[in-house]
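The other protein chains are all here in position, but one chain of the complex has been omitted.
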Amino acid sequence: MADQTARKMEVSDEVAIQITNMNKWYGTFHVLRDIDMTVQRGERIVICGPSGSGKSTLIRCINRLEEHQQGHIIVDGTELTSDLKNIDKVRSEVGMVFQHFNLFPHLTILENLTLAPIWVRKTPKREAEEVAMHYLGKVKIPEQAHKYPGQLSGGQQQRVAIARSLCMKPRIMLFDEPTSALDPEMIKEVLDTMIELAEEGMTMLCVTHEMGFAQAVANRVIFMDQGQIVEQNEPKEFFNNPKSERTKLFLSQILGH
Amino acid sequence: MAIASDAPKDGFRLSMLIYDTRFRSYTIQVIVLILVFLAVAWLADNTIKNLAAKDKDIEFGFLWNRAGYDIGQQLIPYTNDSTHFRAAVVGLLNTLVVAFFGCILATIIGVFAGVLRLSNNWLVARIMTIYVEVFRNVPLLLWIILAYTIFSETRPAPSDFRVTDAMIAEGTAPKASMYLWDSVAITNRSSDIPAPLLSRPLGGFELWGVYVSFSVLAVIAVIVASVLGNRALQARAKAIQESTGVRPTTWWQSLLILFAPVIVLLVAMGFHLEYPVLKGFNFQGGIAVAHSFTALLVALSLYTGAYIAEAVRAGILAIARGQSEAAFALGLRPGRTMNLVILPQALRVIIPPLISQYLNLTKNTTLGIAVSYLDLKGTLGGITLNQTGRELECMLLMMLTYLALSLIISSLMNIYNTSMKLKER
Partner (left out) sequence: MQEESVFFVRGEMINPRSAPSSQSGTVKWLRDNLFSGWMNSILTLLGISFVIYVIYASLPWLLNGVWRANSLSECRAIIEASAGPGAEGACWALIRERWHQFLFGFYPPEEYWRPVLAFALMFVALAPVLYSDNRRSMLIMVGGVGVLLFLAMVALDGSVGHIVFTVLVMAAMLALAYAAPGKLFWVTLLFPAIGFYLLWGGSVWGPIGALFGFGIVAAAYMLLQDRLGVVVSTALGFLLACLWWLFVQTHVTTALQGMMPIGLPGVDSDQFGGFLLAFVIGVAAIAGSLPIGILLALGRRSDMLLIKTLCVGFIEFIRGVPLITMLFTASLLLQYFLPPQTNFDLILRVIILVTLFASAYIAEVIRGGLAALPRGQTEAADSLGLDYWQAQRLIIMPQALKISIPGIVSSFIGLFKDTTLVAFVGLFDPLQGITKIVRADINWKGVYWEPYLFVGAIFFVFCFGMSRYSMYLENKLKTDHR
């Protein structure tokens, strides 16, 4: 606890995301089972687990890219139901970064960044561009503004994707394996950006296997397997003193070499 | 374990019809349904009013009236006393026969041209490229009309084939001569080819006005049996290969099984050819194939062949070079590589466009009206329609028939596609 407070990242009491008793099936396959989870504003959560454990599905449920069938998901006080207005509201407050970046290849970097502010937030173009340039500066690639995504390296593309989400001024950021499609030398530049973001107090949910990142910024690590939360703990405890057998096995596999 | 609860069920509000994803799609679909219904009702209302104004109705009884026109090419007996329905059936059969032979010819041409285009022989590859590009980029109608015009305007009249005593005495040749050892004559009227005849046929019976010949049935049965026998032979060879590792040589046995029984049967039934002979002003005997049929067949198969050539070429090119390199690296010889690695994959790519070309060819047979080939379009959608004035009924029947043909062909394709789909995650 002591070194947790040493990092000037404060967690407020305000609830950002509340998931209760959430279940999801793909057809007959039960992907998410009885998920209960509360995320405080400013919390940085790393979710890990073997592939197929449902961790990506979980965070995709949070901005309703996937539909849950049972239980409640309340994001920033708005419950995700089948109501389109609520969905739109949640989506404009939750930013998402994908494994494969999903930048729009037919638009320039700047256009990628200003698209949603202009069309969803109805921001004037000029203002949107100023904001976009600000965030491009933050992810340290302002000089690429007029290139197309295909002309950038993977690491740069992912940083653009982060900036694209930030342009919507989200209160929560979701990261779906943001570094797993990247070459090793590019992972660091993306992680640096994410760490910076964490230090500014952004609420973050991050599916990743970057344990270094988890130890550096997370204040909670959640381990999932077979669609359920198996263990969650502070990073230090989680890595040094895992309780569940499954967690131990998983950690030995990813840290083993 | 906590008891899972459903999403909240608060009261139903009207706005939920639009903003709730559960109801939204139903709302849209209901609106669309109403619009479609209105549109159909509007069209139907117009049609009824228009029909009433012209003092017409919709009924199909005319199909059983006397047709009163002749059809040059008929696969089942037909006279101008037959019904419109029978005329339509004759037309449909004419469509099918030209489509059937067209598909076979086009496939042969297309496979040859496609493979030769990829050959490393520079000259042949260029010639095939020119063939493909010329035929693909000029309307099919031009090829049909041109073929027909060439046949009917450049070929000699039957009388030019006549050999008189004076000619023999002088030793001069007639103006025109027959092809293939005097068995085929192409005049400006028709192409006369030998007719296959049986001197000891097996008889037959009449079924729904169509003569069913036992001889034909027997030939079909023997061919099917031979194919099955050959398959059994191949299966045995495979079994031997799997148990001993050595594949026995089977090609001569295959040939024997495939062809000997049919030949024996044909000889037993007294198979012979009747050659066309010039008598008077025209050729008699043999089969007179109308130029409309020949022109349509030639144009359709050359035109579609060009497209099939492209499909074949694309299919072979689609198989990555790595595949053959991998097979070579495993020590397979080129022939085996082709059979076991390339072809199975290339066919998967080639067959779907091939079948859609068959579909196109079948639909394109309708262009036969340009050369007065009486197919379904020519009979039901042409003369019958004009004679009876029943546009709605004729067009409806004709469209439905073509639609059924297309659906049959494309459902075959779908069955093939699902059975051949690569097993992937």
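Lettered A and B in written order, each chain numbered from 1.
The definition used in the following text is that a residue touches a chain if its C-beta (ideal position, glycine included) is under 8 Å from a C-beta of that chain, and two chains touch if they have at least 3 such contacts.
Quick caveat: nothing in here was measured; it's all calculated off a predicted structure.
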item: Among B:76, B:220 or B:395, residue touching the chain not depicted; value: B:395
item: Candidates A:102, A:153, A:180 or A:232 - the one touching the absent chain; value: A:102
item: Touching the absent chain when the full complex is considered, from B:97, B:127 or B:197; value: B:127
item: Given B:142, B:163, B:235 or B:287, the one touching the chain that is not displayed; value: B:142
item: Residues in chain A touching the chain absent from view; value: 63, 65, 88, 91-92, 94-96, 98, 100-106, 115-116, 119-120, 148-151, 164-165, 168
item: Positions on chain B contacted by the hidden chain, ascending; value: 25, 28-29, 32-33, 36, 43, 46-47, 49-51, 53, 116, 119-124, 127, 133-134, 136-142, 145-146, 149-150, 153, 363-364, 366-367, 369-370, 377, 381, 385, 391-392, 395, 398-399, 402-403, 405-407, 410
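Assume only the chains that are shown with their structure count from here on.
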item: Gap in Å, rounded to a whole number, between the CA centres of chain B and chain A; value: 57
item: Parts of chain A lying in touch with chain B, wherever the complex brings them together; value: 21, 23, 34, 36, 70-72, 79, 81-85, 87
item: Partner chain A, residues of chain B touching it in the complex; value: 1-8, 16, 18-22, 24
